[in-house]
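Structure first, commentary second.
Chains shown are a subset, placed as in the full complex.
Each chain carries a letter (A, B, C and D) given by its place in the written order, and its residues are counted from 1.
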């Protein structure tokens, strides 16, 4: 607690964040781009394998506020933050999956074919 | 005897279904028989769309076939899905701006048409499908370009008739590209 | 070894700074890519549902019921037991499940066509019986899955494929305010209307879903979480336009907020 | 969309909707379901500028009972749905048959059971022809195999329905509903028969009209049942429809309806190219069934095979028709899979070897 107040007291250095976007799962909806008050994210010019322009970090000004990740429908944004008191209750990560870049596969219909049917 | 069985496939929004319909209308205008069968349902939600168009002199028996004389393919997944389903001796006409890995089958004709690039040059990306149609018709004139134009005239509401010239241009550009590609 | 640790995705090192992972998709969700259209609120709703299940640690005790509608594939995306129900009958199926497994958490996840058109009778009676389940009700004012027909919740004047000249309330009926309609039923324990189109809205909606699960344990009735959502594809809008439309139109008619909340005494055992 | 004469390129579903308007429909009640939602979409777009009522009901159950009410009130009324929706309508259908209400019912069949798939199927043959609802009744069932017939059978369906005061079902499938073909709309004179029994308000010159299906005394109920059966016999006598293709010299016969008949037609061509004398009998009415012609053909051919998009349903009616005279086989695909003509031809040859 004392640690905490100390940090808050001196505010010497803003908490820094970093977002990692899975561009092959991004659908380019732009919700993250408007959600980011720091204007850190924007859409690419290129399209990904789904045929969508995808979100990319354009400016390294992230505060780690989570807004983009929370509003991202497809949950393709991971957020990292430098240490410091977390401002947000975050999801408990009991079993972290690997990979930041995902292999490219076919559209959703093919995903569905992975179903455990019976 | 004419009986051309065509699969047209790509992303939704690439004008895949309307390309088939335009071809169908043209065939109808020319007194031919035609059937047009779309893929439908949530498949389309996945971003892909395709339709089977059959143009024939005689009665069309089955509107659904699993092997095709021609594939007009607009994206990579479609290439992967349909290349093996073209009959030997058939052709594939594909959008080479989007598709990087084309079929390497030797028993069919495979024609790369950079339709999107050319459409951009015409300042109308939506016209790419007509370029591909023109390319196909150059290779296989199952209907005439005049037929297509007449069909468009009937199908398009008056207020869009100003777009007829650019469509004709697109068809011709496509034909030209095909002549080059051969 | 130090190096190794750095390479695990929980944290990354960038220059001087050591970053910890503070947010990623919960692993209650599967890796399958969601089939929903770009920007669709269904996806967001799924995500927070998964997060709540993870945070409450109830994954092994939850059974979801998703009927027909765009979310019929919900079972693809959340690592829990699921039943896919017939159109409109999710609450009936959920009743069957909950009565036989009273100690499990049971919820339905239904669209507005499903819940408020064909399923009206099942909805009302399930709530009226006070089944101890949670209903998550995605109100996007349209039949999404079947590609854009009018729903009972379509707004007045809204153009859909079956109201091509706009919904005429005199011949097609009035947009149904389901939450207001069912809130007076004694079996409804908690009724709230949320959205998921902004980060803050998502946070609140998540809280509401969390409440819904928690209240289920009390055995005092049903939790009804309406989520006013979008359908960019069938509204023929971009995702951002659709979210604007939520603010400018949908929420005018469907004002967000709690409609019925438990009293303190109700929550005494929580 | 209009071309010279009234020839159009349309989806089967749209052609049907257009035909209904041209046939002077008074009302349509329906609920969206793939692969037939275009019907309601077309009608809600068209009728405000033309004629009739098109109302989206809150469910299929409501829709079929709206049809009941409207038909009872003397309207030319119809509905359409697809497989799961039709299952929900079975009570209503049984009521409509019992109350002898003329109307047109269209099932654009998709793959089942359950939610299944939205691809074309013929898995609802039994439901349509044997009565999916309770009690002894029949629908007059028409099976179109082209967009043109989707349109034509709307006119025919309304006519037959009113002629016999009976519900007529059109059993189509997702492929025929979704595909576009040329369709010609001929100028027709629409005659609507008088309906003195309809509940339009009890004027002083007649007794009250009652539409009911309740006959609580078994003696009365049986009279109703006997009356219905007599009507069905009449329909059997008059309304059997079928198409014979290359049957004259056929040694083998395919039996198929709807989309399967389209495929089978191609099979006939393929087989004849190989020297197999194959014919095709296409039932156009699935009920009443063209049993007599099959019974006769059984003397001529060495074997019959049905081609169906199901596990083998119509094959029972063919077996009943030929009553053991020849072997009757079945080739079917399910779940929305559509067999290619080549595949069917191959299986026909296998079947021929078993004879």
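In this section, a contact is a pair of C-beta atoms (placed from the backbone, for glycine too) under 8 Å apart; a residue touches a chain by one contact, two chains touch by 3 or more.
Computed from a predicted model, the values in this text were never measured in an experiment.
Across the entire structure, the chain copy numbers work out to A x2, B x2, C x2, D x2.
Following the convention adopted for this analysis, only the chains that are shown with their structure count from here on.
By number of C-beta pairs in contact, B-D leads over the other of B-D and A-B.
A straight line joining the Cα centres of subunit B and subunit D is 34 Å long. As a whole-number value, the distance joining the C-alpha centres of subunit B and subunit C reads 41 Å. Contact of a single residue of subunit C with at least two other chains is seen at positions 35-37. Residues of subunit B found to touch two or more other chains are 42, 45-46. Listing the residues of subunit A that touch subunit B in their complex gives 49-51, 106-110. For subunit B in complex with subunit A, the touching residues are 11, 42-43, 45-48, 75-77, 80. If you check the complex, the residues on subunit D that touch subunit C are 31-34, 37, 40-41, 44-45, 48, 55-56, 58-61, 84, 115.
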